[in-house]
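Heads up, one of the protein chains got dropped from this complex, but the rest are sitting where they should.
Order as written gives the chain letters A, B, C, D and E; numbering starts at 1 within each chain.
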């Protein structure tokens, strides 16, 4: 059983039922999510041992968050408690031309307020096969960025493969440093990155009109530790109908998957994290990169039909779709 | 901040959750709605001051109806209380080939039983920019028709713009008068009407095969106060998938909008009222009629994705769609 | 009012709300269903007198199952009580590429454990117009198969028309006999069968590549009591979008219906049973087979939009669709 | 199996969940109830054949009401359809010092608007053992009063025992006749009446300070057909805590039961109807009046713990309590 | 219609349904509350014009909070928007020996982060009859304390009566000042205070064993503007059963109410705020202090049976209880 370690904030997710708005609703659905933890949950459902490292307030809300992760098979032995507030995000689910809307309440969370050296990363990563981080963690605070860098360095030292989902979110970078100051050191220690063209441009300050394969090559040149640059193409026909295609540059070839036509989206959140989980599983378990991104893109497509932040599907579910069975016939 | 006054019945809306039928369900979703109030709510969400004039029974149900309107930003200072029954409508939500079904229980409502002269319309309309009525109000009872006419006359006297959503519903006209006897006087005092071809034919008893633009011209000739005749084209592919296009005859040109493809309908009720609200907002805030109907049709399209009777979206939401962004991407 | 008798197991159906999974959910939707009872409920909603014969445990769960049938207009005067367990099925609802999943807990149900001769079939069928069974009943246990055969023989003796929905489900046949040993005697007593090509091949052990019309002719030759062989073609574009077309071989012609495009599936379960109910109603009430399968296929299409196992729609609902009105417009 | 026939209005009951108020709630619990139907449901749960006679609107709401009765074992073969509106009552559940509140919307119901001679009472009552009516039915409209009288006369003719729960509700008598004009003829045909002292005073216009036993004797003198006068003493400590004691004057003795201490009321509605059902069952099945009122009072006490209008408990449940076991221990 | 102005934070209240814990629950009940706003809502239900002054984040959550206040009749014309976070409190409802538990997330709320001089208090209070504040507001931040003082001074200047619910909560005072430094200036401008013995000792640093009447006298001497000192005695038999008695020292006499025995608590939160609202209403509308505290204590007792933070009962409801009717009988 392969072992993964993930690191990042987990937020309480509060959402009115169905397509209702907060202004219409007197009760809310409660779940938890966060990019890296979503990836951990998905990998745990794939049968991997997934350990998520994070920090929660030491109260009944923080413990409920841990219990959510435990329920969904994640190893929570490295969760720390302290600070005062739980990160929260409020979600209204859109449809067709109406966008889903997210409001964050995370600026003063227990995670954001962590100290930089509370995690013993060498101890935590001992025996792990893979470490995964995303661009959200270094965007939250100086200390989370520092801790993320410490984790990557420890992983490099221990020979643990490192993957990154770069995903730059402009409105998160509020603590006084720019992503250009912070990200390069983190990316430099990563073996696999998931990054769209705009993320890659941000990392390398290149001209506007280079396309993905070009940028990927450039990234490998700039950050020689990187072995693979993956991404997915999403076409958003509307909030209820997207298409997804996976792609990867592995230093030799540019591989793409079939297009998955997600005609009836149930929950759009966390689909990128599901792609990351699929990619990690695929690269660890399949003999070639094409199979890996097929699995990743199929996993991503399936997530659109799973409620909540994380992709609670099995390897068999994903493989059936990756192998081309899009029929969705009842399993009895 | 522009001021609108609307007048009409508000009913309790009772609906089994999701797509369940009454025969399957042991609990119901409770909200309130009615054509003119739906328009008021939508305009209030657009930031206008919207005052709705109506009558409720003087009990906890009637007061809950007022509280619904207050919750959704409507000014309820002119709600009157009396009579015994709340108008109710029962709704089962259909999908694909199964129609939504509405059963009314409104014949003896507090609104239907109002006296003809209890509202001091000049006082109510003082300072207003716009008065809106629909063809449902004069269909309910002789007294509601008389009160509606009084309102229109007061508006005309005060120079308040009057709009009408004619919408003829045959099964409502049960109090002994025909629409042909009642509607002309009301329409004659209106500046803007929303009316389909069949509504227009009803108003003017023309031959069957005249088309909309012809009928609109005829309407302006018959009712010289009318400045604009608007409507929307709806194609009902099935109960879950409609398309919407707005159109208007402004005395000079026949303008049309793009077609909005509503591929996953969440709630079909009140979409016409959302169109009316969009049209009123548009005519009050945009420099030309094309922008106004673009806004109206986009508002109407968005309403199909909002639960309940009324369109609880912002001007920014509508403008994004009216300007052509149909992608429905997550707003963070 | 035509009278139908159906015979088969009814299970408790437990499903997380919406598209949630059991691992995510702390409450479940409770209903009841089973192939033959679903057909009975649908026919009861069509106005027929539908009597369902089955066996439930003699406790509050078994009685609730009876109450479910009564609620939905079924005559339960021939329900027997005994045994210990209620058959249960657990359902997770899929969407797009994610399949719905069913887990059964029915091996030791009150129905499976019935004795072979507890039902007085001649008494039960007296005055009935039709008896319907499915291939699930003889698959459950030796005694249910024996009882089903007794019912068919009694129906034949009394001149009651017999229909069968053959539907072979491999994973049910666990009591030591093969379908080839058991089904022929049951099919031999049937007047109308619904059977796909694979079902027909199973019944006659023919070569692989014969097509439906050929197989249907062969079935009539092998089982001379059969007058009609019906089936439906389903294209499963994905779990949320199927198309349905009905067809029938009546000994003279091969008739087909239009294709019904079910673009937004609400509940996929029981659609075959809805087809059977539509076919029975159609053959009993329409002058020709084309009308009958039009009604059957329209009924089947509508069931995809009805929550639960059974098709709770009216004859008027089905006839509107069968006659070509696919618009799903609101009924007020 | 003893057969009972009941006659009266059934209303849709709409209640916010728990102790919420309408002004706080966006969904409602849906059930149905009405004095006589509640008695029928309770007797059906006691194993009697209970037929309820009423009238519902001919729409999906009226049919759902019938389905409610069928679900709870009542024979609905004599339900008529017509008229427009379903009687509705809105309920807010109180606790401790806060009263439960009921708002009625029943003035124009299908039942109230029935014609006086649409029920063929001799046909309906043929073979019945008992007919039960309450003072609510003659209070609703002249026609319901006339129909009730016709039923009683038919019962008298056929030798069917007649019971009445007199319960005078002042605010219901709005159609122009006083209870003193209407009730005597109905009471005169009754064998068993349930009536409090104030009801009895109303029936006989006696002086204020006669006590129950005296009034009961007087009633038997005034209405010689009456064999038993029953009532219950309720002490309302607060809305969550009542005590109940049954009593009966049978012409010879004044019998009383123990006091049942209902310390945690779940649903206060319909407890009188449960008492009536217990009394009818008791008088039909026990050798003496003491056992009958013990059963009646225990049934009434149990109803306080059953959600909804009707007492869905078994004879065994009631007998255990009537025999003095108040422990409420878990039954496994 | 008397006019009240209140000032204080309103928090989102999130609570698992019934008695569930966060660790057990996948959905939450959503409402809003805060001491001063609860008092405003209660007074609005009593028919007073209640204006609540506060600050919310300028997003869909902040607007939903305003909509909650509007729904419950409060005037929100003086709500300001800005800052980032909504104050939140998480509530688990206890029973019997299990305490209810509250977790706060309010340290960085829009209210806490307000600037000291954004409210034009003279404008806001113009025409008001009463201003009410609590000891929570000055405990939150230096700026909220300053704004509260400004409000009191403006009220004093305009001759608006000022009441204070002192309620000292130790764990709130985290911004570097002690209550002894801050509260005296605020209390000095108040006409009526609600304060327990410990609150009074805090305000005057007296010896431990003085009793309430003594302390109240001392308070009036220390703060000569105070005319009345009120409090309530609560006996907490357990979390489900409390008793309440009101008391007041008015400078001349020590008045007490009867003891209200709240035997089945539904929602314990906000009962003190209901007492404050009752007291304000009572002092404004009754001729003597005894009637005022009778009303206050009855209002407080009733709140224990109302879900949510605020007391949504009418004057009639309270007067019935204050006059001694504790029976809680159904109102039809």
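Observations on the model:
Throughout what follows, contacts are C-beta pairs under 8 Å (C-beta built on N, C-alpha and C of every residue); 3 or more make two chains touch, one makes a residue touch a chain.
Here the structure is a predicted model, which means the values were calculated and not measured.
Counted over the whole complex, the shown chains touched by the missing one are A, B, C, D, E. Of C:108, C:126 or C:169, it is C:108 that touches the chain left out of the display. Although one chain is not shown, part of subunit E still touches it, namely residues 18-21, 23-24, 94-102, 104, 169, 171, 236-241, 264, 268-269. Mapped onto subunit B, contacts with the missing chain fall at residues 24-26.
Within the complete assembly, residues 18, 31, 71-72, 260-266, 298, 301-302, 304-308, 312-313, 317, 321, 326-332 of subunit D touch the chain that is not shown.
The definition used in the following text is that only the chains that are shown with their structure count from here on.
Under the contact definition stated at the top, the chains bordering both subunit B and subunit D are A, C, E. Between D-E and C-E, more C-beta contact pairs are found at D-E. Over half of the residue-numbered contact pairs at A-B are shared with one candidate from B-D, B-C or A-D, namely B-C. Matching the C-alpha atoms of subunit B with those of subunit C calls for a turn of 120 degrees, to the nearest 5. A straight line joining the Cα centres of subunit A and subunit E is 45 Å long. Chain geometry summary: the mean Cα position of subunit C and that of subunit D are 41 Å apart.
For subunit C, the set of residues that touch two or more other chains comprises 18, 24, 71-72, 264. Taken as a contact graph, the chains are fully connected, with every chain touching every other chain.
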